[in-house]
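Complex shown without one protein chain; remaining protein chains in place.
Up next, chain A:
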Amino acid sequence: MLFDRLGSAPRLLDHATTDAAGPGVPDLSRRRFLLAAAAIGGGLAVGFRVAPADAAATAAPAAPATNPFAAYLRIAPDNTVTVLSAHMDMGQGIYHGTATLVAEELGAAWEQMRAEGGWGDPKLYGNLAWGGAMQGTGGSSGTFSSFDRYRQAGAAARVMLVAAAAKAWSVPASEIKVDKGVVSHGSGRKASFGELAAAAAAMPVPADVILKAPDAWTLIGNETLPRIDSREKSTGRQDFTIDVKLPGLLTAVMIHPPLFGAKVKSFDAAKAKAIKGVVDVVAIHRGVAVVADTMWSALKGREAVTVVWDETGAETRSTAEIMATYRELAAKPGATVAENHGDIDGAFAGAAQVIEARYEFPYLAHAALEPLNAVARRNADGTIEIWGGHQMPDLYQMIAAKVADTTPDKIVLHVMKTGGGFGRRAVFDADVVSEAVAVGRAIGWKAPVKVQWTREDDMRGGRYRPAYVHALKAGLDKDGRIVAWTNRVVGQSIMKGTAFEAMVTNGVDPTSVEGSAHLPYAMPNRRVELTTTDVGVPVLWWRAVGSTHTAYAVETFLDELAAAAGRDPVEFRLDMLQGSPRHAAVLKMAAEKAGWGARLPAGRFRGVAVAESFGTVVAQVAELSLGKAGAIKVERVVCAVDCGTAVNPDMIRAQMEGGIGFGLGAILKSKLTLDKGRVVEGNFDGYEVLRIEDMPKVEVHILASNAKPTGVGEPGVPPIGPAVANAYAKATGKRIRALPFAQSLNT
């Protein structure tokens, strides 16, 4: 009844994208869409379905669709328009972005827009930057992935609303206008979307829609559009997973193994069970869970549990030992080659100067402010609902079904906004989600249960930015040009042994070398090698992934080479960027806006860096001063970004500001250390992040572009480290080659 029209209008819409969005971004020009709509709850729901032929052509298996309400947008009788975002929102603002795209084409009033997480149909929500068959958030792909489909959904809904009005008023559709949420005709007839929604759902679904030309946009590119969730988030009313309220909800805390790879041998919960409020203590696949009426009771119970661990095969090395091994490996040829061009040996032999440098990068924790959590409940009909920051929901659905010993169609996910994330919630084994399901099952599903990690659980629970060592070597000719370049990267693979293993080619995990290999700089003789290490520390993508270390090594080394060549660092780069116009333009813009070359006040020093990640190019000029005892104060950062069409300029600025703060905290202060396999840092006292007094003034300049949008969630991070390091070298003559700065400056 309600859904019988879903998929009932299988007419193909040829869809052309405008441009090559950048390396690694697939060409979608031949992708075809099927348009569908449904009447739901007296309103209208509109979505597109990817044509089956395309879906079948992609690699990842699609989870069964279980949510019949899946759509891109819904118009309710109360006149609200709710966008169901294919991408989860961890603060990057993608709900705001998708709502902007829909509202633009729909002709909605901004005030009537709402946004929430969509899930339940990978054909609808699949990430197009990942091939389209699996829903997921990551790689700064949200706006790219949803730019066309959400605009098309908005346009289709507008056509149907107009058709409904035309029928009701007996006037030609061509005479009807839609503006700021009002459908009107010259005769004076007017109606809201809510009033027309039910009738619109019975109108023919348009076979094709014409999207607005960019010069007609009023919301896309609007500098002052209020962020869709600022009010909730400024009044304490935004609910996260930690805030989920359900009747009878219990809270569980985990006891995880003290070493990565250790397992529970036995545990004694007698004392814990005697503590008021403790409901149960259960062993699950990832440790022991203490279940209680409140978080505090659970924590008191946890203190009283003793666990004996089987540490056979666990990782017991210290980070000092791991890094020593990496240094040795970096002195030998790499096990695999990511890129190799020209005659390296010949070029080095003929070089006037040869310069070498080795860089060291620590493990880093994501340290999002909301520690990991998930809520699970089994209903009378056997369905299991799971609330969480589901960053890869289709995968989590399958894992949850396995853990619950049921079928995937019984799993229903609620995608919650998260208190940060930075990559930590896109995890191959659905860690905390699987824990919530396992705990629910272990207590016989007698109540809904929230598994809530403490800060220490979160920081010591694994899945870090991998530690790396890079060894770089370059030859300069007598004119100061780079004639040879080698970069040897040593560290763990993020994707090896995971569902993403297919991305590893010839032994090279692209996330290990992105930003090292295939540089935008013209270098005739270059080789990038990779030695992937085998360490039992779980690793993961961390905001900007490979470029968090590769851009630091490349961009500080280039600065060193420019100095050795007696060249200005901007000019030195521009000479090599003639074949990379976007990089050149961004670098020039940052330099110009920062007053590069102009005199600075005494005691101020500048550094520059440019890096591309996820198809977006960002250049930053950092200005720093040195306080007493050499303390670094980054005073100002001028940031230029080319992310294609700027959908939400203020979100772009916010993400650049945030990326700079996040990256700056990491390079100045953060490191995660292992002592004989045990994580030393547990909280923000030992694992330091940026505080307000260290935050520079940030100016963001967005390059004008009509290209298809690329991401902004991550690309603000990579340039800040090298820009600051280069400014520091200018100030002191010292090159910081082991991060964080705090460690290098203290040794």
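By definition in this document, a residue touches a chain if its C-beta (ideal position, glycine included) is under 8 Å from a C-beta of that chain, and two chains touch if they have at least 3 such contacts; residues count from 1.
Rule of thumb we're sticking to: contacts and distances are computed from a predicted model.
Only one of "(2Fe-2S)-binding protein", "Electron transfer flavoprotein subunit beta", "D-methionine transport system permease protein" or "Heme chaperone HemW" fits the UniProt record of the hidden chain, and that name is "(2Fe-2S)-binding protein". Considering A:233, A:285, A:446 or A:734, the position touching the chain not shown turns out to be A:233 (whole complex).
The residue from A:323, A:399, A:611 or A:698 that touches the chain not shown here is A:698.
Across A:109, A:209 or A:295, the residue that sits in touch with the chain not pictured is A:295. Considering A:334, A:362, A:475 or A:658, the position touching the chain not shown turns out to be A:658 (whole complex). Against the chain not shown here, chain A presents residues 90-93, 226-227, 229-240, 242-243, 245, 251, 276, 293-297, 300, 367-371, 417-422, 452, 454-455, 650, 654-655, 657-662, 665, 683-685, 689-693, 695, 697-698.
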